[in-house]
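Complex shown without one protein chain; remaining protein chains in place.
Take a look at subunit A:
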Amino acid sequence: MTHPVDGLSVTRAGPLALLQDAGRFGVRRLGVTQGGPADLHGWAWANHLVGNAWGTPVLEVTLGGLELVAERDLVVAVAGADLSATLDGEALAVWRSFSMKAGQRLAFATPVNGLRAYLAVAGGFVARPVLGSVACVVREGLGGHDGQGHRLAEGDCLKVTPRRASSGSEAPREERYDYGGAAELALLPGAQVGEFSGDSLFQAFNAPWQVDDRADRMGVRLTGPRLQCRMPSMISEGIGLGAVQVPPDGQPIALLNDRQTIGGYPRLGALTPLACSRLAQCLPGQAVRLRAVSAEQALAAYRHLRTAFA
């Protein structure tokens, strides 16, 4: 285990850059949310491309705008969204590892494809875990590079434990997702699915839904036909990742990593982890569709992802 040293300095913060490990687990009963990467797939690939183990902290860059300067020679990788990143002004490929010499400048500009890019450093970013995790949850003031749940700000310096790694590793073509097209989101129907009217169920799985601009790491609101549920609200209960709740206005909200731990709206079911990843890369206005899947299908896809990065 090498000693943490200065790795990357923030020269421009951009709207939202957060350090995320796999998430904060075992404390949800205390009202503490899960956190972790909104796009698990992109996050896992960033780590994998530089040879890091599952769970190593990665920087989640939303929308772009972030600019970093290397404090030493590093090997890094960018996966997930294409936020028109450049290294000393030269365009950088996503889904690929590359070396960064001390003094070189990595800049994210604006989204070209997708919304969230993941930046991993060979050896990993280092931060003090809070409640067992460095996952950054701004609302709860927990985790992140400073332990206080702050997004990156100009002047911050990210610590790393650098490790030699080869540059030029690439994700296979089928794993380099195109986020621009229509997204089909796999959903496991839940216990209240029978409380929705037949028409509403037909619409839920057949109508196009539009990603609303009320979308963040807590949840993404979808707009479309008004869904009707016989059950206006329930006694609050635990909410799993990807739960699609339908408040009385009939417009579903898919709940993501920073969701509240309990809630009382009826649910259509739960998006699979990979569907959450896909949704987290959608920009407001983008069209998505919901597709019902079986638990077996969902589990096979999830196990495929996890075993690929064992």
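Just so it is clear, a contact is a pair of C-beta atoms (placed from the backbone, for glycine too) under 8 Å apart; a residue touches a chain by one contact, two chains touch by 3 or more; residues count from 1.
One rule holds in what follows: contacts and distances are computed from a predicted model.
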Completion exercise
Answering from "Hydrogen sulfide production: membrane anchoring protein", "Kinase A inhibitor", "Sulfurtransferase TusA family protein" or "(2Fe-2S)-binding protein": the UniProt protein name of the missing subunit is "Kinase A inhibitor"
Exercise for the section: Can you work out which residue in A:153, A:182 or A:299 touches the chain that's missing from view? Expected result: A:299
Practice task
Could you please point out the subunit A residues that touch the chain left off the display?
Solution key: 25-32, 34, 130-131, 139-142, 188-191, 235-243, 260-263, 269-270, 272-273, 295, 298-299, 302-303, 306-307
